[in-house]
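One protein chain is absent from this view; the other protein chains keep their places.
Note that the chains are named A and B in the order they appear, and that numbering of residues resets to 1 at the start of each chain.
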Amino acid sequence: MSGDGPVRYWLEGTELLETPEPAQEAEPWSETRVVGQRLRRVDAYERVSGTARYPSDIVLPGMLYGAILRCPHPHARVLSVDTTAAEAMPGVRAVVSGFTDLDRAMRPHQRLIRENLFVELCRHEGETVAAVAADTPYRARDALRAIRVDYEELPFISDERDALESGAPLVHEAGNRVSDPRVYERGDLARGFEEADIVLEEEYRTECELHTPLEPHGCVANWEGDRLTIWESTQGVYPVRQDAARALGISQSKVRVVGEYMGGGFGSKLGAGKYTIIAALLARSTARPVKLFLTREETFLTEGNRPPANMHVRAGVKSDGTLTAVEFVATATGGAYPAGGTSALDYLIRDLYLCPNVRAETADLYINAGPARPMRAPGHPQCAWALEQMMDTLAEAIDMDPLEFRLKNVPAVSQAGGRPYTTTGLRDCLSEGAEAFGWTEARARAERGTGDPYVRRGVGMAGAMWAAGGGGPPATVIIKLFSDGGVSLNMGASDIGTGTKTVMAMVAAEELWIDPGDIEIEHADTATTHFASASGGSKTVPTESPAVRAAALLVKGQIIDMAARQLGVEPGTLQLREGRVVSESGEQPEVAISELTELRRRGFVEGIGFRGPNPAGKAVNPFAAQFCEVEVDLRTGEVEILRFLGAHDSGRVLNRMTYDNQVFGGITMGIGFGSTEKRVLDRGQTGRLLSRGWHDYRIPTALDVPADMSTVAIDPGDTEANTTGTKGIGEPATIPTAPAIANAVYHATGVRVTDTPITPAAVVEALARRPRGA
Amino acid sequence: MSTSNADGSDGNRGVSRRGFLSSMGVGAVSMALPTELAGTPPPSPEMVEAGDLTQIALRINGREYPALVEPRWSLLHVLREELGLTAAKEGCGRGECGSCTVLIDGAPRYACLTLALEAEGTSVTTLEGLMKGEELGPTQQAFAEEDAFQCGYCTPGQIMATEGLLLQNPHPSQDEIRTGVSGNLCRCGTYAHIFKAVDRAAGLRSAEGGGS
Partner (left out) sequence: MLQNFSYARVSSLGEAIEHLAPTGSRVHAGGTDLLGCLRDGVFAADKVVSIAGIDALKGIGDSANGVVRIGALTPLAEIAASPLVQQGYTALAQAADAVGTPQLRNQGTLGGNVCQKPRCWYYRGPFDCMRKGGGRCYALTGNNEGHAIFGGTGCHVVHPSDTAPALMALGATATLMGPEGRRSVALSDFFVPPRVDPTSETVLGPGEVLTELVLPTPREGLRSSYRKVRGRRSWDFALAGVALALRMTPAGVVETAKVVFSGVAPVPWRSTAVEQVLTGQSLTDDVVRLASEAGVEDAQPLRHNGYKVDLLRGIIAEQLTSIA
């Protein structure tokens, strides 16, 4: 379990189960037939026909609709809650609050945030105060409006940059620091700066980013006697089951969680929400199914975010391009509770580039805002924004090409943990990506100008790695092959849209010589599968696919043994080919699977595959470099992104089409992080959320991304990491995007935008500050 | 449009009313009749009191669906929660995401910003209506082939926006394609594949002779 280094956020709060170590691990594939192809998804039909049933699509007979009353103040004490009028309203079936009799509702709802379900001391806008269930969602909202709450408003703080000022209001009595600042050090920083020919420093800031999956957070809860079924929009049905059972004080065996389809999570749906528990309570008290999906603004307030970060970087370099020292001092906030405001914020500083002298100090602060949740590569895009801009700045200072400067500082060993990487494709990502992009020519072309004095072109790039992405145990996958040739694959993990089901079917199909589309998949249902951790951390493919391969090999072995007995030959001479067991030489008799008498008697064979441990003493990490070309309008500040290329080392590519899709998706989210997105709180005034919808919280549209996107797959197949040679792609794909844009904008204009997002306003402001004639 | 005063201050009325509505929703599907009528003109003038349920007939995917609705109910709510047509999704409830896109008289619109009462007298097409029995329509086929989705939640809306675009403009340019789906957010970021899918859908439709 050493493979994923310091970052394993997707397991936080989850009780991890142990699985047996496989007795024997398979050899790496030498060549593949199915794996690596561009194949249509096994569930494409469901997803384009409207028959994929998402949790929010569930409609049950007699179903009620739940809704939650939330604190409108950033910091307030609830003095009383009067639900009398709401209870008397037509169609209202249940009203619950911290002041009603449902005392079970007071149980702490999470391991990490030990607050009651309904909060008396509200530390951020959106804390839960009461909830209702009614016949229609409209009537549920009517009832919320009829609940009277007395609040004592308290002083609040809504920006971490104000949190340590003397006299600042306190979010928690002990102060606004979550803990003492965390310090990482190696080498001798002072000496490193002395050795440098050039030392530069700069302040960078990244704004708070919201996950905003298209399907809001929520669930449908239904009791049958003392058994609870929850259809939840989640990245992991097992963590939801653990959370729900714990909060409700019942056995996990009494809770079934189903989440076959879900409309996006990006780290914000790793466990049960308060809404899950509230829906279950409302359903129990009304003896009716309850559907409780949050409104869009509720999800903005309470269902997580990527913390804003303020980063000071000081770095020293020799004129030959050797990095001698990097210092990183950062503050960030996970909101009103300990929620990982500085999680992995300094990881790239520690590990991405070769540097003997490093110091990183990160301080996590409280403010009166909704708690953070892990968001697609926690900490990394923030750190990349700072580090990758500083790399370009250093390169310019020593008159070196930014690509060449990075190539000079590629480490062979993980400096953060002092362990070698199983594979590092950073150098290949940089050089092969640059070649495919046409880096040198594009830079030169951009510098020749566009012919329009007010439109400048620029080309930029950035490198990246992801602290995790190697996966690891536990994983349990069951494959059955039936006597009629049918195959089923059973796994607990969710397919959150990345194509998990498809690539697992491809791995099984590779070993069993069948069409992946013919494999029936059961997954993401605690009633029918074995434990899986939530799909997050870019670990689902490297975690599950070796278990799939192990299960398939166990099935194959049994089939070959049966055939060997039936044919009276040695099993070692036989192979599985397109539904038949044949000899390697082709000279011996062969038999169709459907003609195996032993299989026909038994009906099926079953293989239970487990995930073996990662190699001891090694670091397993994905690497990346991204390149982009932009045009900047000097009069309006508009930045048009013309093209993007992602070069990624994520080990073996199982399906090139879904791989491309992941990279393009990561780039698109990175474009949002770098160019358009910013959660805005009413700092210094009401402290409330101002960007309450997608009009004011701008995620990229089809017109904000280039149609010209491409990938370069650095595909060595990480044969040491695991038996499928895979590493994760989901998170690394979004890490270098924003600084690549910032570097391209600098190349175009000569001005650096050091705060996200690079809006027209930001560019216009930066250009106005530029000395005339520059 | 006829008006029935089914609401009251009595809390219990909600039960029977709701029970009736649920069975109506299920019944509506089986009672739906194919009809040759091309969108009956709305009767007028009409008035519905606040909170009252009114019986309306919605023409969806070529069939008539009777439904009981309150004035404030959106077309999206009626489609998803009352009629069991759940392909159109709710992402925001206020026209900011496009997940609820349906065709109204052939043009893409947001079902969350359309009162159910306003849809009466129009012809509504949802993703379900693009299916030919169990077979995918050409736009759906193109989205499947180009992997133009990830989580798939925005996909019904993306496909309906594409369908509307191609009905109006069977051979869109790259810019027209991008504009055509610019009213539909995809947080998974699959736009690059969506552009290819729209292009492919245009090809498949013209190969079919103008498409469905």
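List of remarks:
FYI, a residue touches a chain if its C-beta (ideal position, glycine included) is under 8 Å from a C-beta of that chain, and two chains touch if they have at least 3 such contacts.
These numbers were taken from a predicted model, which means no experiment stands behind them.
Though it is not drawn, the left-out chain touches A, B in the full complex. Shown as candidates are B:L58, B:V78 or B:A161; the residue that touches the absent chain is B:A161. Listed residues A:T51, A:Q575, A:Q588 or A:T686: the one in touch with the omitted chain is A:T686. Considering the whole complex, the residue from A:A85, A:I113 or A:V764 that touches the absent chain is A:V764. Within the complete assembly, residues 1, 42, 44-51, 70-72, 74, 93-96, 98, 101, 104, 107-110, 113-115, 117-118, 121, 161, 164-165, 179-180, 182-184 of subunit B touch the chain that is not shown. On the side of subunit A, touch with the chain left out of the figure occurs at residues 72, 137-138, 140-142, 145, 295, 454, 633-638, 676, 680, 682-686, 688-696, 698, 700-704, 759-762, 764-765, 767-768.
Here, only the chains that are shown with their structure count from here on.
Considering their complex, residues 40-41, 44-50, 52-54, 56-57, 59, 61-62, 88-92, 134-139, 211-216, 261-264, 266, 293, 295-296, 496-499, 657-658, 660-662, 664-669, 693-695, 699-703, 705-707, 709 of subunit A touch subunit B.
Only residues 7-11, 13-15, 17-19, 22, 25, 70, 72-73, 77, 80-81, 84, 86-87, 89-94, 96-97, 99, 126-128, 131, 136, 140-141, 143-145, 147, 149-156, 159, 174, 178-179, 181-182, 184-195 of subunit B touch subunit A when the two sit together in their complex.
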